[in-house]
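One structure is given below, represented as structure tokens, and several questions about it will come after.
Of the protein chains in this complex, one is absent; all others appear in place.
For chain A:
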Amino acid sequence: MQNGEANVSATAQTSKRVSLLNRLYGLNGRILFGGALVLFIVILAIAAPLLATHDPLRVRMSDRLLPPSFDNWLGTDNNGRDVYSRIVYGARISVLVGSAVVILSTFFGTLIGLIAGYYRRMDGPMMRFMDAVMTFPSILLAIAIIAALGASAQNVIIALTVSFVPHTARVVRGKVLSVREETYVESARAIGLGDTRIILRYILPNTLAPLMVQATFILALAIIAEAGLSYIGAGTPPPTPSWGNILADGRAFLNNAWWMTTFPGIFIMISVLGLNILGDGLRDLLDPRMENNR
């Protein structure tokens, strides 16, 4: 027994080092690539005033619909505004709306999911209500809310939060339902721990991994939804640039100014792709069982 334990301790020391290396290899792959794309967009948003070459709001009718050139990297739009600068500033709206929606929907969704999953009596009423919200396509629900509240970044955040909360709540509730039946939760009860401690110490940590993954996907969905809402005029009101309303402006000039639609589209794609790759990588990294198999 003693000998065996000594052996185990030696191998565990090395295995700890190995697993750290493995984690870095995992990071090198999808997390680093996805993370780099996301970071790129975030830097764009934060450093917009430094990165922009022109004032995104300055109208110059003499320069309208210029193709990409040395002066206007990504061309100009129908009002002669620099598309590149508008996209850089538009990243601010996307990142702001996206992260606010993620933070709010994660918070409320986790709260609802924990309560519904842990207290079985609350499960029926709360989740049926969530289901009812979920039956509306999120864009339609958001349009309805914005129609009632008016179009602004703040209302877009509220509308998207409402439509994404049920998704987070479902993920959390599902995890809680499986974790609460684990024997180690019963062992916590046998020790005498109260519900709050069990939820915070035993159940919440187990929901973090799926929550992180879910958060990256919601961020991606929120960016698309914000762009979509702005595109149909229910999002960021002009002239403030947002990827959605830049796209919308370009729609009328698809035949003679391809750059007005292509470039904001590419930026939307980069951010969503980066987030999805990051989410996939995180899911694998955060599942502790994967660590042993690698």
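One rule holds in what follows: a contact is a pair of C-beta atoms (placed from the backbone, for glycine too) under 8 Å apart; a residue touches a chain by one contact, two chains touch by 3 or more; residues count from 1.
Following the convention adopted for this analysis, contacts and distances are computed from a predicted model.
Q: Given that one chain of this complex has been left out, which of "FMN reductase", "LVIVD repeat-containing protein", "ABC transporter ATP-binding protein" or "ATP synthase protein I" is its protein name according to UniProt?
A: When "FMN reductase", "LVIVD repeat-containing protein", "ABC transporter ATP-binding protein" or "ATP synthase protein I" are compared with UniProt, the left-out chain turns out to be "ABC transporter ATP-binding protein".
Q: Any idea which of A:115, A:193 or A:232 touches the chain not displayed?
A: Counting the whole complex, the residue in contact with the absent chain is A:193.
Q: So one chain is hidden, and I want to know which residue out of A:202, A:217 or A:259 touches that hidden chain in the complete assembly.
A: Of the candidates A:202, A:217 or A:259, A:202 is in touch with the missing chain.
Q: Which one, A:135, A:183, A:196 or A:255, makes contact with the chain that was left out?
A: A:183
Q: Over the whole complex, note the residues of chain A touching the chain we left out.
A: Output for chain A: 1-2, 4-5, 8-9, 12, 15, 182-184, 186-194, 197, 202, 205-206, 288, 292.
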